[in-house]
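First up is the structure itself, then whatever we jot down about it.
In this view, the complex is presented without one of its protein chains, the others remaining in place.
Letters are used for the chains, namely A and B, taken in the order the chains are written, and counting of residues starts over at 1 for each.
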Amino acid sequence: MGKTNIFNAFFLGVEDLTNKVVKSKYNPFYYHGALPQFIMYILFLSGLLLFAYYVPTVDNAYSSLNLVNAFTSVDYITNKIPFGAVIRGVHRYAGDAMVVAIVLHAVRVWFTDRFRQYRWVQWISGIVLLIMVLFIGQTGYYLIWDERSLLLTRMTVSAFDSVPFIGESLKHWFMNGRTITNLTLSNFLFIHIGLSFTLLFALWIHYVRMTRPVITPPPALNYILMAIVFAVVYMVPITATRMADLNATPTMMDVDLFFLWPYQILAAAGPLGYWFWMVVIFGALCLVPLPMFYGSKPVEAAEVVNDKCVGCRLCSLDCPYQAIEMVPAPAGSRFKLLATVKPFRCSGCGVCVGACAFDAIDLPNMEDAEVTARIKQLVEA
Amino acid sequence: MVIALVFAVVCLVGCLGMLWGELHMPTAESESGTKVELPHTIQLLKMEGPANHLVESFNSQREGLARPLTEKKAEGPLGEYVYSLMLGLALTAGALAVMTLGSEDEVEKTIIPEKK
Partner (left out) sequence: MGEVKTVITLICERAADLSSETGENGHLASQPGVKVVKFPCSGMIQPLMVEAALSSGADGVIVCGCQIGDCYYREGNKMIRDRLLGLRPPGLKKADRRRILALWLARPQKDRFLSEAKDFQDYLTQLGDPAKPAAKAPAKPAAKAEAKPAEKAEEKPAEKAEEKPAEKGEAKPAEKAEEKPAEKAEEKPAADKKSEEKPEAKKSDKKKSEEKAESKAEGNGDESSKKDDKKDE
């Protein structure tokens, strides 16, 4: 199995070093899933503050002093609202941190072999979450409504247009009409905020097969994460850009690679090439848990000895993967509940065996009676 | 043990930085030269002199840190970015303090206490 492969050994070595510096309670590698969750809270809060002053319109027919559109509202936030520039920076760099944290999370999950078989729901929902986060970030860049936003919007329209059969409808859905208007920008705002809340639903699916998921890093790590975001805000401050002009045709400029790397592909390979690469990349990622590529040992699920089960529920509560369900005991039983194992969720860890005081559940290849006999034999040997 | 000492020193530096940053907060918004409104208590305590002197020195310190920002053509009041950096340092110091001084329980070994 993947227990001793070189990547796993790499992570174990790095984590061992980290444990020597900070206690394992504060080792950030052990919170690789909780860190993106915390960053999401930062994004929600900073996003809420920005949303309070944002105006989703595109009018710039009259470049008067009283012009109010998306770009001027963002400008207002940056220059006039106290700490508006900082909040804007926090929102942008927390977003980048989110992509980095998700990728590191995925890398650790992959290298430490925690995605197979019974964990496939987590992996696939994770890929879906990544796609959602990327799209949310991209709509965020459109919302500023500067030249880059206009360019990205046009590129996306051309990408959607090239999808066979449904391309035209997709394009019109995206622009909320036939051309870019105020409705387009309010659509972007809806996608940006609405999809962010949909993340919560997708996260539920990501967590549903785990009991007591670890979703909060210890406060010390949260402070350090915020500190890093603040430091980056200082080191890479928000710089001025130009308002979008629907009559002009801006060209490619420097892009934030964390979110906008698909646009590099789009610019390089054209719309069809873009879709090809997106499907290939994300399809390959989704196929990772397939057993045939890795030859992992099939899991032998735990089995309940129905006669001995008293329905105490300890195995069901302890199981880390929600694989044991308590069902009403059959008629004629002295007890009210009976444990049943859902074999496709079982990881073969044996926590249920450790929880059972009645010898009513066993791993098929390692029964606890055998183990106890072996222990006694070793003592006497 | 050495690591704990290093943490403690960084903590101390961070706490001082946090204090500096907090005192900076009223002046973060203003550009150098504009009059900062001091709280009324300062006038009551007749400490306007030292308070204004403090504000001036903060302004000059802030100029130093704000210079790289002007070179990068940052938008918005520069004092805010400086404040954000200071807050970052303070948060780091706080985190290191928590990690060093936090609970001392051994995480790699557990001894079962006697049953009562």
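Just so we're on the same page, a contact is a pair of C-beta atoms (placed from the backbone, for glycine too) under 8 Å apart; a residue touches a chain by one contact, two chains touch by 3 or more.
Keep in mind it's a predicted model, so treat the numbers as computed, not measured.
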Touched by the hidden chain, restricted to displayed chains: A, B
Identified contact with the non-displayed chain, of A:127, A:210, A:265 or A:301: A:210
Residues from subunit A at the interface with the omitted partner, ascending: 3, 9, 12-13, 15-16, 19, 24-25, 27, 29-31, 112-114, 210-212, 214, 312, 314, 318, 320-321, 347-351, 353-357, 363, 366, 368, 371-372, 374-376, 378-381
Residue numbers in subunit B that touch the chain omitted from display: 107-116
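Going forward, only the chains that are shown with their structure count from here on.
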Computed distance of Cα centres, subunit B from subunit A, in Å: 33
Residues of subunit A defined as touching subunit B within the complex: 21-26, 78-79, 82-86, 89-90, 219-221, 223-224, 226-231, 233-234, 236-240
Contact footprint of subunit A on subunit B as seen in their complex: 3, 28-29, 69, 72-77, 80-85, 87-92, 94-96, 98-99, 102, 107-108
